[in-house]
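Each remark here refers to the structure printed beneath this line.
Every protein chain except one is present and positioned as in the full complex.
For reference, chains read A, B and C in written order, and residue numbers begin at 1 within each chain.
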Amino acid sequence: MAVTDKAGAVAASAAERPDHTDNRVPLIFEESSPGRRGVDAKGGAASEERAIAILGDELCRSEIEGFPELSEPQVLRHFLRLSQLNFGQALQFYPLGSCTMKYNPVLNDEMAALPGFAGLHPSTPPRLAQGAIELMARMEAALAEISGMDAVSLAPAAGAQGELAGLLMIRAWEEHRGKVRRKVIIPDTAHGTNPASCTLAGFDVVVAPSGPRGYLEASAIRGLLSDDVAALMVTNPNTLGIFEPEIQEIAAALHERGAMLYLDGANMNALLGVAKPGDMGADIVHINLHKTFSTPHGGGGPGAGPVAVKRHLEPFLPYPRIVKRPASGTGDRGGQWEFDYDRPLSIGRLRSFHGNFGMLVRAYTYILAMGGDGLAAASRHAIMNAAYVRKRLEEHFPSATAEPTMHECVLTHDLDQRSGVSTLDIAKRLLDFGVHPPTIYFPLVVHGALMIEPTETESRETLESFIATMEQIYAEAIENPETVKAAPHALKLRRIDEVTAARRPILRWTREG
Amino acid sequence: MAVTDKAGAVAASAAERPDHTDNRVPLIFEESSPGRRGVDAKGGAASEERAIAILGDELCRSEIEGFPELSEPQVLRHFLRLSQLNFGQALQFYPLGSCTMKYNPVLNDEMAALPGFAGLHPSTPPRLAQGAIELMARMEAALAEISGMDAVSLAPAAGAQGELAGLLMIRAWEEHRGKVRRKVIIPDTAHGTNPASCTLAGFDVVVAPSGPRGYLEASAIRGLLSDDVAALMVTNPNTLGIFEPEIQEIAAALHERGAMLYLDGANMNALLGVAKPGDMGADIVHINLHKTFSTPHGGGGPGAGPVAVKRHLEPFLPYPRIVKRPASGTGDRGGQWEFDYDRPLSIGRLRSFHGNFGMLVRAYTYILAMGGDGLAAASRHAIMNAAYVRKRLEEHFPSATAEPTMHECVLTHDLDQRSGVSTLDIAKRLLDFGVHPPTIYFPLVVHGALMIEPTETESRETLESFIATMEQIYAEAIENPETVKAAPHALKLRRIDEVTAARRPILRWTREG
Amino acid sequence: MRFIPHTEADVAAMLQTLGVAHIDDLIAHVPENLRNSAAIKLAAGRTEAEVAAEVSALAAGNRGAAGFISFLGGGYYRHYVPAAVRAITARAEFATSYTPYQPEVSQGTTQAIFEFQTLIAQLTGLDVANASMYDGASAAAEAILMAHRVLPKRHVVAISRALWPDYRATIRTYLSALGTLKLVEVPLESASGMIDLSALEGLANDELLCTVTGYPNAFGVIEPLGQIADMTHRAGALAIAVTAEPLALGLLKPPGALGADIAVGEGQSFGMPLQFGGPGLGFIAGRTAHVRQMPGRLVGQTRDSAGRRAYCLTLATREQHIRRERATSNICTNHSLCALAATAYLSLMGRQGLRELAARNVELAHQAQKALEGAGMRRRFSGQYFNEFVVAVDNPEAMLEVAEKHGVLAGLALDRDYPDLGGALLISVTEMNTPGEIERLCDVLAGGR
Partner (left out) sequence: MRFIPHTEADVAAMLQTLGVAHIDDLIAHVPENLRNSAAIKLAAGRTEAEVAAEVSALAAGNRGAAGFISFLGGGYYRHYVPAAVRAITARAEFATSYTPYQPEVSQGTTQAIFEFQTLIAQLTGLDVANASMYDGASAAAEAILMAHRVLPKRHVVAISRALWPDYRATIRTYLSALGTLKLVEVPLESASGMIDLSALEGLANDELLCTVTGYPNAFGVIEPLGQIADMTHRAGALAIAVTAEPLALGLLKPPGALGADIAVGEGQSFGMPLQFGGPGLGFIAGRTAHVRQMPGRLVGQTRDSAGRRAYCLTLATREQHIRRERATSNICTNHSLCALAATAYLSLMGRQGLRELAARNVELAHQAQKALEGAGMRRRFSGQYFNEFVVAVDNPEAMLEVAEKHGVLAGLALDRDYPDLGGALLISVTEMNTPGEIERLCDVLAGGR
């Protein structure tokens, strides 16, 4: 009978690997039992019949096949136990390159949860939502100041959507001026979203090989320019961690030929108070609030990817725009914040309503806490931490470039030749030491890349411990490579087979299993 | 140099037992680094000098020897990692007898955190704290209804303080009537706080051996009664889980001789809608809100131990008392809630202010959620769960009594004779299976007792899994006792040496270590 | 600085190792002119208490967040979020982890996503769902692009005019750059508030790529999805169903069962606060045959080297980090934590709880509509509805202002987006509304006329 089988199973698994952190938490569907409930609904079963009577049988389903049925204590226990199977920045060192896994202040979440924000319907009349709209206006102003740009839209849900918005603005601007260019230049070190966004925005990608020294050379770019090139999309610092030294010449060259500079601001954590994209000559920049501005990554999202532009592109920004209307009759002093939908040149809407507001609250809270001085200090400390790791590890994990690097460093190694130990093996072995691995095999141009971004919020002790661990793994890889190749050992699971997952995809639970 | 040593240490330990859940989280003092800070204080260092100037050097200390210095991210990581070393009811089955480790609804904590409660200073004028005082008044009424008593004081911080209050009321009542009796009868199965509270209340303890069948016999009690016996203090159901069948005769016998019945309500989770202490003849009963009424145990507290009495003892309750004063001039309708300090016969104050209010909010939230019907169902399901475990385990872990038992069962076993495996060994082995052990070696009268209280919030699957695990451990104990004797194996720590801890007590960290 | 751990001693020692005198020497290679103009002119950092006070003041500035009786809906819905959902999403292990690229230390996230994919598939009656999208509107746009990858030769996209204006606008934006696709808006049948089937019939030919229908639609009306899907299939095209109030799927026939090939929508109703419109949760479900054309992340079941069941990201070759310009979408960061909230919410509701909640929404909404009818406010459309409906009124804006003065946010005026309807008010009723509030609504609106 179902229940005892299940129970048997649980006991058996417990017997097999006796450990309270045994990670085979059953699927929620396997913990289900007919008729169980985790909430008490008003109206109850009776109302179900009445509702079906109202709607008519032909419109209604009689069942939700396989839907779970559990009590509240079971549900809470299920997810709390699942949570214990994760690493997280709050608990482990998480130097994931290009992801800026910095500390997420607890206050951010408390502020976002304030009833005045959490309970605010997006269609609330603006006069009753002045605090929220003002927060957005202040956020736009702060990001403009930080990035050195003229206007900001907070609409994009993430960096990739910011890219789409930016590229569509370039296209709209060109259409407005009658000519449409078809190409966008992207360095071979670019993040995957850059080319993907170009395709979505209808542009052809021209790949620019990064120069011998790991950065773009103005001369090379000039060589690629033509009247059909709409823009260059570049991440600065680039994904090697190098600040593009010729960025200003490149911007000039682009502008000369009527093309624009799109700056991918995902690495903004290196630039706060160090160099403003606007001053570099960028026409457009997107900023990932879930990186530089401390909103949580949430296991993959949500984030927010505001896009900032120079004055000439302002009319093309997505709508709605935030505007302050002169004092209306209602007697508010100093006018009232509202949304402007009447934007003839706008690329249009990117998503419903006004952006990922909850993330904006968190990022604004962070900006207030850090202040202009604090933000500048953050980038400097982030750069120092990365430089320190690079320096201390240079003997066995040399930098992929001789150039100075910024908030992250990309290291390589000779272990595959020396003992057949791959970068993946190193990454998996790091798990045994309670460290989340760096980004690996990216950028693609670096052999067996280890892309390390410690961020400014990690202590020196943590860095020292990480360095010691990397050295130890290098030694292990020489002395007994098998230990490293078979890693992880200390977790509840051994290495997970991602190949089979893709070969015979099982993408959902079914009763048949 | 300090930092590198520390780092070295961390790395070393990681190497030794490579695992992110390695439980040797350094002490907060060992993670400290001079000059680091986790908060930004307004005023800063300058204000420190100014303040010392104001107070004068002779009043001030120049240092707080060894005090920690960390950044906010470090502090959060430290405690989150510590948390992962605990079992908790929300994550594991926790059938700790006499502790009622039931599910603690999340809503309880959210309600206690509402600014209207959390931000309320205890000395706020009552007219500005009507909601809080009304909640307390409603809570008093609810507990009176549930326990069948006439008046309730919410002041006691925990059950033991409720006991002290109750015993002091008996003494005060007698003093008021001119004669003071010196003895209180307590069964040998009683919880340690009962005799300890008697001593504090100035009574001598007379131990009543529980009868051959595990409960108190009226005849035996009669034999112990004298004009010097002030009361009988009894837990019902008693710590064997048996509902005292002769409780009413016993109450009558006591009252006949001018003594009182103090009922320890720690096991109230068996009595909701089943039998009211007031109806049993109890003159006094205390209730542990952190047991029956779902407030969290918090690793040992805080809880709350309201004390309820029959009418004749009402004047002796601790002050302040909650009263409703007729509508004052301020225009409140229906009068106003206030605190009454003018209680000439009161035993006095038990603690500062009005009790553990935050716990009262949680318990009241729970009572509203369950309702009268839900509470009655809770006790019935708690009793069924305990009976089910007792029944299913009876072959190898027979009940210590042949009597029917209520919300908990006390089991025993023959493994020490059969294979030298002790109850402690069984408890430690349970840890390997992700189960918190039952209360062990209590009550003292049962050989190698395992006191199991599943509570009503655990699912049948969980009980089945626990039963299977117990059977498996019994089998192991016969086949290879060493596995059980050496348990736990699956945790990051092996068995902890509590003897040495007591022999050479190290009760604090010092720099010298 | 409370978030930056280094002491002066730390900095000194680290700079010494780096062989520089000052921390700014580490950025000396950044062009001087850039550094000189880089100062951020914002107020200096503040204590946590000061920050909390300032942000709380802004929150308090949103009078509409509390103290009003609300009937606002139209794409975002007022539903009760159980406290347990917050306790789960607040877990640092979930909130502060990145995309689960290292499955061995991400089983909490990957298993929860696998459960989410299953729940969405169950609700939509389709084979597979992905790990989440940004929101319902962008998910709808991505669904059309997905359909185009399945049927590359076709180019006409038939969108019901009764699809939410925000959704239609977003779709227009997403498709604007791809000259290949032609957007056609299918008119409504003015009486029923449903799509005009005859008009749709006119588009049902071999140019038709897909039909896009709200289910329920922007007027709360339950479209004849089965008929629409049949018509669509007869033309060899794909039927896309879009749901902004997924609670309806607890009671209504699932899109998949009615023939929809792709079902997308907004998941905010499932445990996410309103928070002024975001973050919510986009979902997309489809048929196994089309899974390789799906956008976004997918989690699959697999095993570890010891044969134990485990979960990891899979079919990544569809995605931007592998396929780059040929990826099925540019999406990278998605709404994973919102998907976790939905998974926790749906697990708490359970089969029975979800159906009863949906039922209560239906009951209350119809109760309100009848009451308004009694008060002389005609229902604008005849089509059956779930938990929101449209009433015909002369001057919606004026009415709303009057209601607001009486402490009621009575609904949304549809005039800006549907001027041709002539005075229409969208009223949404959920379990958060009491019968008393419904009475009040009638009074103020009746008075308002």
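The rule is simple: a residue touches a chain if its C-beta (ideal position, glycine included) is under 8 Å from a C-beta of that chain, and two chains touch if they have at least 3 such contacts.
These numbers were taken from a predicted model, which means no experiment stands behind them.
Of B:Arg181, B:His297, B:Arg321 or B:His413, which one is in contact with the hidden chain?
Only one listed residue reaches the unshown chain, and that is B:His297.
Touch as defined at the start, partner being the missing chain; which of B:Pro68, B:Gly214, B:Gly241 or B:Gly265 qualifies?
B:Pro68
Which one, B:Leu224, B:Val323, B:Leu345 or B:Ala369, makes contact with the chain that was left out?
Selected residue, touching the omitted chain: B:Ala369.
Considering the whole complex rather than only what is displayed, give the residues of subunit C touching the chain that is not shown.
On the side of subunit C, residues 48-49, 52, 80, 82-83, 87, 90, 92, 431-432 touch the unshown chain.
If the hidden chain were put back, which residues of subunit A would touch it?
The missing chain touches subunit A at positions 1, 3, 20, 33-42, 70-74, 76, 80, 105-107, 109-110.
Criterion: only the chains that are shown with their structure count from here on.
So what's the Cα centroid distance for subunit B and subunit C, whole Å?
Computed value for the inter-centroid distance: 45 Å.
Could you please state the distance in Å, as a whole number, between where the Cα atoms of subunit A are centred and where those of subunit C are centred?
Subunit A and subunit C have C-alpha centres separated by 19 Å.
Which subunit A residues touch at least two other chains?
In subunit A, the residues touching two or more other chains are 72, 76, 80, 84, 87, 90-91, 103, 105, 431, 457-460, 491.
Pull out every residue in subunit C that's touching 2 or more other chains.
Expected reply: 1-5, 10, 13, 45-46, 48, 50, 82, 84, 86-87, 92, 105.
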